[in-house]
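The complex appears here without one of its protein chains, the remainder shown in place.
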Amino acid sequence: MEWYKIVGSIVTLIGSIFLFLGALGVFRMPDLYNRMQAGTKATTLGTILTLLGIGICHYEWLGQILIIIMFIALTNPISSHALARAAHFRGIPLTKGSVADKLKEKESSEVEVN
Amino acid sequence: MNITNIVHIIGFALILIGFWGMLTQKNMIKIILGLAIVEVGVQLVMVAFGFIEGRTAPILDSAVELSKASELIVDPVPQALVLTAIVIGVAVNALMLTFVIRLYQKKRSLSINDYKDLKW
Amino acid sequence: MIKRIIPAILVISIFFMLLKVMTNITPKYDLTGVSKTYAEQGASDLGAMNLVTAIVVTYRGLDTLGEVAVLFMAGTGIALLLRRKKKKKGSVAKKREASEILQTGSKLLVPIIMMFGAYIFINGHLSPGGGFQGGAAIASAVMLMFLADNSFKINHKVFGLIESLSGMFYVIIGILGLVMIGADHFLDSRLLPLGEFGKILSAGTIPIIYTLVGLKVGTELASIIDNMKGDLE
Amino acid sequence: MELQQGIFILMGLAMIIAAGLAMHVKDLISSIIAVGVVSLFASLLYLLMQAPDVAMTEAAIGAGLSTLIFLYALHKTKDVEEEND
Partner (left out) sequence: MTNLPEILLQISTYFVSAGIILATLRLIKGPSMADRVVALDTFTVISISLITLIACISGRVIFLDVGMVYAILSFIGVVAVARYLEGGL
């Protein structure tokens, strides 16, 4: 019984719970921006933890797994940022309880200056 | 109910859905999307023909013993066929979409019902 | 009404056809015929770890040549159909620029994706992957530059040169096999020594052929995307 | 073994639902996205059927290239479509 396998599988389990919670947030959150936050932040953390756990289980694969983690950390924020910006310009409304809309404030102030 | 049969059912269901969409939709882009779904179904069925349960991928690295390779790996020939079919599929889709764009520039319509030049 | 009935009849008949096919399939339990031969002899014969690569490049090399030709014809057809017209002044619709994060990120990611595509097709005989996948990755890098930068244009001369040179060398390697090995060895990969099993420089000409195929497929798909984008010049 | 069959059936159901959605919804972007989902799950199925080469091809082409080609075609034929909506 190797101890690193137990540690790795526990880390994987925590990561998969984060993945599940992210998907639950995608399903349950009230508006698009909240859903996007759940679907990006939680799932990115979950994926990184899952990969790390498997990397601990099979320590000889750790190099490739670190490369995958680097790719995810580089690409995931870009896609969700582009999507959120597009949804904002498309005019998809925020939910009722939201308190701040910085992009709109910035745009309106730029229009006033011009 | 083994895995080959499950994948065959999935593939055949995709083929039927794609055909139904191709035959009933009016929008030409949607017809091409139906053809893309049919392609995915056919490729799934073809890969499932070569799948053997309990065997591993046809790449002979340290996990596969070289002398007993033919008893340990799945069939590589359908995989090679599907590999080329996918690339061809996307090129053919692009060509058909080009035809749609040209037709649209001619008649300003995407509906298949507006093109009845050869209808008898 | 008739427009619903005829498709329904057709789909139901296709369903019964597929049902007939499905009930006659028995799952395989062993390799048979040609695939058994490939699995037994492929490794010692060609020195490639990846048997799919061995089949695509050497055993079925002529099919791959034909496929590259089909891809070339599709690309040419798209370029012919979507010929560009000269731009009239002031007629161009204004497009929204990409955000700064996307621009910076694409500057960071495009070289990585290009390098990764090259890694995929150079390692085609050792790991999954090969010319088609690597070509798709290179085309995706070009696509990311199109998405991030509205004024980006590809250099048609360089792309056309790479495409035609790689296609030409592919055919030349095939004919060399015909000349040097024997009459029925078109596109044979055993021109060069097979080398040590499992190293990068092994398996004869398979890495060279897959690199050429990768360059050709990548430039081909990139020019298809460029033509589909088709802004007026 | 049970778990593996369960994953196959789950992914197959997701694929069939996405394909039906692609043919059913009115708006074209949603149906292009649904076809992207179909090709994503197809790539996972290839991986489960021990065909990593095919899975890699489907991932590299179905993820970006095919979606973008459809979107360009949609962009070029857009003006009438927005009138109809």
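Each chain carries a letter (A, B, C and D) given by its place in the written order, and its residues are counted from 1.
What we mean here is this: contacts are C-beta pairs under 8 Å (C-beta built on N, C-alpha and C of every residue); 3 or more make two chains touch, one makes a residue touch a chain.
In this text, all values refer to a predicted model and were calculated from it rather than measured experimentally.
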In the full complex, displayed partners of the excluded chain: A, B, C, D
Which of C:L18, C:L82, C:I122 or C:M143 contacts the chain that the document leaves out: C:M143
Contacts of chain A with the absent chain, listed as residue ranges: 1, 5-6, 8-10, 12-13, 15-17, 19-20, 22-24, 26-27, 32, 35-36, 39-40, 43-44, 46-47, 50-51, 54, 57-58, 60-61, 64-65, 67-68, 71-72, 75-76, 78-80, 82-83, 85-87, 89-90, 92
Hidden partner chain, residues of chain B it touches: 56-57, 59, 61, 63
Contact set of chain C toward the excluded chain (per top definition): 95-98, 102, 109, 112-113, 116, 120, 127-129, 133, 137, 140, 143-144, 147, 150
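Everything that follows uses one rule, which is that only the chains that are shown with their structure count from here on.
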Winner on C-beta contact pairs when B-D is weighed against C-D: B-D
Distance from the mean Cα position of chain D to that of chain C, given in whole angstrom: 20
Cα-centroid distance, chain B relative to chain C, in whole angstrom: 16
Multi-chain contact sites of chain B, meaning residues that touch two or more partners: 9, 20, 50-51, 57-59, 79-80, 83, 86-87, 90, 94, 97-98, 101
Per-residue overlap in chain D, given as positions that touch at least 2 other chains: 52-53, 57, 61, 65, 69, 72-73, 76
Residues of chain D touching chain C in the complex: 52-53, 55-57, 60-61, 63-65, 68-69, 72-73, 76
Residues of chain C touching chain D in the complex: 50, 52-53, 120, 128-130, 132-133, 136-137, 139-140, 143, 147, 221, 224-225, 228-230
Touching residues on chain D, where the partner in the complex is chain B: 4-5, 8-9, 12, 15-16, 19-20, 22-23, 28, 31-32, 35, 38-39, 42, 45-46, 49-54, 57-58, 61, 65-66, 69-70, 72-74, 76-77, 80-81
